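Below are the structure tokens for one structure; questions will follow.
With one protein chain withheld, the remaining protein chains of the complex are depicted in position.
Now for chain A:
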Amino acid sequence: MGRVSGTEKQEFTEMENAEFSDFQLICHVRDALSAVTLGDRENYDELVGYLHRKESPNPDEIALLETTLKALSGTVSSIDSVHHESLLSALYRMSLWNYGTSIMDALIELIISLAASNGKYIDWSLELLVNNFTPPYHLMNNLKQEIGIEKKNKVLSRVHAAFEAIAVLVPLAPLRLSPIVVQRMPLIYSKGPEILMYVENMLKLESGAIGEIVGVTMLPAIVDRLIELDVEIGWDGLLHEDAKGIFEMELDDAELEDGDDNMLAAEYLNRKSLEGNTIADKLDSLIELTFLHLESCQSSGRLSEVFDVLLRSFKRTILNAYKSKFTQFLVFYACALDPEDCGVKFAMVLTEMFVSNVYPPNTRMSAVAYLASYLSRAKFVSAALVASILQRLVDWCLNYCQSHDSIMNPRAHQVFYSGCQALMYMLCFRMRSLMDAPRLKMQLLNMPMEPILQHKLNPLKVCLPTVVVEFLRQAKAAKLFMTSESFAFDDMLESDLSRAFGGIYRLDMFFPFDPCLLKKSESYIRPHFARWSKIKCDGADDGEFSETGSEASDDDFADMNENDMIEGDMMVSVQAGLDFDPDLNRMSITPKNKPLLYLHQHNARMPARIRPSTSPESL
């Protein structure tokens, strides 16, 4: 046998009449493979030996490997899954990342031929290719360097081209690919670069040639993973406690990157906050990646279809995931990229969900909260759209009032109260812009809001106090109601009643598009996001309105920190160049520990004050 291998090697190095030796090679391999069934494994084992990875192969060994692979491509129909199991497992362990382009090509060719030859190998081949989405562990760090990036491009372009080639030969292969890809997604506890790379591949599949079939499952799977990461980041207290630790972590940045798993001096960094932060980083990078993908979809004109998929995923998962803080910005950004189509569609879908009584109450409340937050924060949404949506909400609320002749009951009429609160919240942000346009101003003034707000159901009392106060103040300034007294709730953010209508998920304090605190993602959102600023009411319509752009002067916000802003559950101190770790002392979940005395005082005062327009009849 040594003799045979000797002559083999000779042929390889000579390579004179290429066709001749190719055919010989194929015959030799075929014989070796069929010999196994008769019990003769020598040549076969030798072949398998060529496939095993060597630490630093010399050019001869590389050439040998390449020829072996090419010969195997020519004999795929002789490969039997039972007899040649060691061959198949050796192939399965080969990673494209470890080799040069010639071997990559030969291996890919072999995989494609195997997939096309026998139905049994299709799943196997697809799995092999999916395994190559991420590099082996020891190469992971190289990814940041240029060599690494070049390698990545070489490997991934071949992998995705292989998918297409297989799809041409086996048309049903893409159908089988989707579940394989989704199943092998790294868990949220995997390393950041690994998840990032995998998702990058998924997005590439989505926009690739087989994207039509595979793409529909890719985005929802990514969104699901994002939500999983999102809900892991806790707010209240978790990061608050470790505020000090996080600042210190920044100083020791260099040390940290080498091994996230290594416990740093555990004195000032407890494990939880560390994990919390790395999860936030992962989420941030993934969202940024998806933003970039959405941008590329828009430039290739596919954003509309992709948005439909995204919206379906939103309705299914994000809408009812109340702990989701940042994932929803995917939809926001998609709308920002295409305000006329996607932007309008989103608003319409949410409005439909609210007004139709097919959906369960929590879903409807959530939908209207999203609607209110979206229309308030989206700079790109036209005032006309806002006005028309307002009209619909007002009509719905009025209808509700007229058909429900009952007194205030937060639990029973929670959908109604959430609708009213949404109205008020939207007007807090948009009153100005609506009043500026004459036609819309007319429309606004004609909306029958008074009957709603003064109805027995008493929304002004039930809805979130800060929202109500701000709304009334603006309404007075804009002369929306003839007589409106602003009444103070003593700076209380919430009340027992609002808590009652909000339910266990606190949908009364649910403002999903509150500022995004993830650094990288926020920079994409910033140009389209409307920040809250106090509208100075001088009692006149042309009161100063300082529209805050992305670069806000610190002065504006310095005094604003004392007066809490109406952000529902997030009082965010807006500083230019927002970091993920702003001054956390200012960011807190709103007064859970506010003394209850206030409440009693309020209740004592409120009934007297809560008739905003004392004499509507006098109009």
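Worth a mention:
We adopt the following convention: a residue touches a chain if its C-beta (ideal position, glycine included) is under 8 Å from a C-beta of that chain, and two chains touch if they have at least 3 such contacts; residues count from 1.
What we mean here is this: contacts and distances are computed from a predicted model.
You can't see one chain of this complex, but its UniProt record names it "DNA-directed RNA polymerase subunit", from the set "DNA-directed RNA polymerase subunit", "Proteasome subunit beta", "ATP synthase subunit a, chloroplastic" or "Cytochrome c oxidase subunit 6A, mitochondrial". Here the missing chain is touched by one residue of A:I149, A:L169 or A:A384, and it is A:L169. For the options A:G119, A:P136 or A:P361, the residue in contact with the chain missing from this view is A:G119.
When the whole complex is considered, the residue among A:L33, A:L47, A:V76 or A:V181 that touches the unshown chain is A:V76. Between the chain not shown and the residues A:L187, A:V358 or A:I504, the one that touches is A:V358.
Interface with the hidden chain, as seen from chain A, comprises residues 23, 26, 74-77, 113, 116-120, 122, 168-172, 175-176, 358.
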